[in-house]
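For this depiction, one protein chain was excluded, whereas all remaining protein chains were kept in their positions.
A, B and C are the chain letters, set down in written order, and residue numbers restart from 1 in every chain.
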Amino acid sequence: MGIPSVPLVTKAFKDLAILNAAKRGMPHERIVFTPHPVWGKTPEELRVYVDGPDPVTGKPLMKEVVDGLTVPLSDEEKKTGIVSVSVGPPTYTDTAENLQDLYLNNGYTDFLPIVLPTEDKVNAMLKGTSHHPDEVIGKMAAGAYPPWSYTVRHVAASAVMAGCRPEYFPILLAIASTGIASLFSSTNSFAFSMIINGPIRDKLEFNYGIGALGPFAQANATIGRAWTLMSKNLGNGGIPGDTYLGSVGNNLNYNNVVIAENEEASPWDPFHVQRGFKKEENVVSLFRGLGVVPGQVARGSSVNTSPMFDAQLSDLFSTFTGFFGALVIADPLVAVRLKEQGYDTKEKLIDWLYKNTTQTVKDYKGRNYSYLFEYPQALQGVEPFATWYKLPDDAVIPHFPRASSFNIVVTGGQTNAYPQAANMSYGVSVSIDKWM
Amino acid sequence: MNRRKLLSLLGMSPVLLTGEPAHGGQNKHAAGAGADSGPLKVTAVNPKGIPPSIQLIPMAPRLDSLDGKTVYLVDTGFHGSDLLLHQVELWFNRNMPSVTLVFRRKAGPYAQDDPPLWKEIKEKGNAVVMATGH
Amino acid sequence: MNRRKLLSLLGMSPALLAGAELGAQQPKAAKSGKVPSAGNAQFEALNPKGSPPPVRLIPMAPRLNTIHGKTIYLVDTGFMSGGVLLQQMQIWFNKNYPDVTVVFRKKAGSYMEDDPPLWKEIKEKGNAAIMAIGH
Partner (left out) sequence: MATKSFADLAKSNASKRGMPHIRACFTPHPVWGKTAEQLMAYVEGDDPVSGKPLMKEIIDGLTVPLTAEDTKTGMMDVNVGPPVFGPDTLDNLQTHFLNNGMTDFLPVIIPTPEKVDAMLKGTSHHPDEVIGKMAAGAFAAWTYTVKQVAVNAVMAGCEPEYFPVVLAVASSGMAALGSSTTSFAYSMVINGPIRDKLNMNYTIGAMGPFAQPNATIGRAWTLVGKNLGNGGIPGDTYMGSQGNNTNYNNIVIAENEKDSPWTPFHVQKGFRPEENVVSLFSGEDIRQGHGARRAGVLENPMFDDQISDIFRTLTSQFDALVICDPLTVRRLVEQGYDTKEKLMEWLWKNTQRTAKDYRDSAFVYTFHYPRALRGEEPYATWYKCPEGTLIPYWPKPDNIVLVVAGGQTNPFFQVGNLTYRVSVSIDKWM
């Protein structure tokens, strides 16, 4: 702006504020900190903050503010130019054991053992694609940060580390090409998920039978993990206090809920076909949201001889936030049963769920994300939020803003007729074949 | 963590961090310390992507004094920021009554920019205090 | 998966699996003749498995020469719809083996619990049993 400013930030965001200012070109920005939190405090309590010390420096807070605006700049503070950021040497040489420690201590891992990305192993991984190792394939940031870029070879290093085989590599390139990081900077603790469709599921021996979402196959385990390693190493994500701020964290970030669709046992179109791909194409689709809930907990889950899965799913969705979408993860037994109930396409079920999962306007306005994200949109006239905010409190409105908030995928081993439900939004579908 | 240590972890170059090693660097352990893996060394590639270069922005010149100046208090919209800035305003009224305070709520959700406000501040203001976070 | 493969993965001993390979074998010997480096240096690794209890073999009961004229118990263990399936089987026996006496019984207790009085009854009055498990 060209005029002196002082940002007033709560102590919880200290590291974030300093680092972000530095990444944006002002490594010495004069930031003043208040105690945390501000939310929920009374004016009297906040006056104590203002009259008290900056909890970071220990000096009086308002003296810091005034000094920040008036003390002349040092030479360093006036510097201009371009500085490059170092990520260390291109290779490390040491014993295998020491390298395992080094990668862990340098924050290159998810704190679990890795396969060391030796040049031999990286070269073997690179054989899994026809793309040139030096091709720059994307840019990634774990939030509102300047994005990092990366080549095919960079992706290969993270793929080796996660334990992937070279034949898995095109899937990782497809994910990396989207630029979506699986560790996102927010004080919320988000979860991520991917759906894999096409013949590659069998070629790579993905598990979409018993234990589909659990640790029971190398492809499911390592590809999901690789997304998190890529987010750390290629997108600079997952540094607590800097590029990761989720207060409580999310256990699903270890594997990122890899779902290979059980296309063979499903009575419906596969997910990628719904998105306009051909059945024989290999596609990965990415989701983001909060988490996964099992259907056993729904009300009416034991209406014995005639289970009504549509109503059960709707019950589960009613405690979700409509800001994220509703992803049905149906066991094939559930899908077949739903088809017998008359839902011969996924679209019919989506239509029913959208219309029958409702809430009152009062409940809607009381939800966290409604205020934070949808109320500003309502003020700008964006629908359906503008209408919803005008309706009386007792009006009944859909729980999710549109039918496209819903998605359905089929997976599981048919030992048990239950679905799972995820509070997750569809992001994007990417061809895997393009990266072969 | 102090600023120097933090920036060092970021991999900021010596231009920013005179005297600090640019990176975590090589492992301290003596080679061969791992009895089972023997003294044999392997070479592994660095998995990090390419961070963008940073365009340094010189900070705006500071004022000699705030006396008689106009200071904008900008609320970015996080819960509670408005109340906090009001307390800052009251402090100025009590301790530096010659300062003119202007309170503004930034338009749009917290992640969006507000160019008209920045323009207004540049034209009418001398300094800014912005409240970020909750 | 066939029975032999399945038991092999379980680590069942050769007495049960004449001729089958054990699940947990030595990895293939490393190729010789390579210059030693960290990549092909040789290591030993411990087996992470716990100690499974030995299995006491139970000889199967002698089979009948024929089911004609015999009494067969159909036992419903209580999983959803198991009884309906067994009733269809009873109808099948009536049609195809009218001289077989078919007795339908629902096992007492939840599906995890044993039912000794029923086993006693079957032993005394029945010649064979068919038990429906699963849903």
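Going forward, a residue touches a chain if its C-beta (ideal position, glycine included) is under 8 Å from a C-beta of that chain, and two chains touch if they have at least 3 such contacts.
Given the structure is predicted, the values throughout are model-derived calculations rather than measurements.
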(request) Could you tell which one of A:G68, A:G88, A:P398 or A:G412 touches the chain left off the display? (result) A:G412
(message) In the complete complex, the non-displayed chain touches which residues of chain C?
(response) 1, 3, 6-7, 9-13, 15-16, 22-30, 39-60, 62-67, 72, 79-82, 84-85, 87-89, 91-92, 96, 109-110, 112, 128, 130-135
(message) Suppose we count only contacts with the excluded chain; which residues of chain A make the list?
(response) 12-13, 36-37, 39-40, 96, 100, 104, 110-115, 162-163, 183, 187-189, 207, 209-218, 220-222, 225, 228, 238, 240-241, 244-255, 257, 290-294, 296-307, 315-316, 318-321, 323, 329, 331, 333, 337, 363, 365-372, 411-418, 420, 423
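As a working rule, only the chains that are shown with their structure count from here on.
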(message) Taking the mean of the CA coordinates per chain, how far is chain A from chain B in Å?
(response) 24
(message) Can you compute the centre-to-centre distance for chain A and chain C, using the mean CA position of each chain? Integer Å is fine.
(response) 43
(message) Centroid from C-alpha atoms only, then distance chain B to chain C, rounded to Å. What do you get?
(response) 65
(message) Two-or-more-chain contact residues of chain A, please, as numbers and ranges.
(response) 95-96, 118
(message) Where in chain B do residues touch at least two different other chains?
(response) 36-38, 40-42
(message) Residue numbers of chain A touching chain B in their complex, please.
(response) 1-10, 12-13, 15, 17-19, 22-30, 32, 34, 36-43, 46-47, 49-51, 62, 65-66, 68-73, 77-99, 101-103, 105-106, 108, 116-119, 122, 136, 140, 144, 146-151, 153-154, 157-158, 161, 229, 233-236, 239, 242, 372-373, 376
(message) So in the complex, the part of chain B that touches chain A is made up of which residues?
(response) 1, 3, 6-7, 9-13, 15-16, 22-27, 29, 31-34, 36-66, 71, 78-81, 83-88, 90-91, 95-96, 108-109, 111, 118, 121-122, 125-134
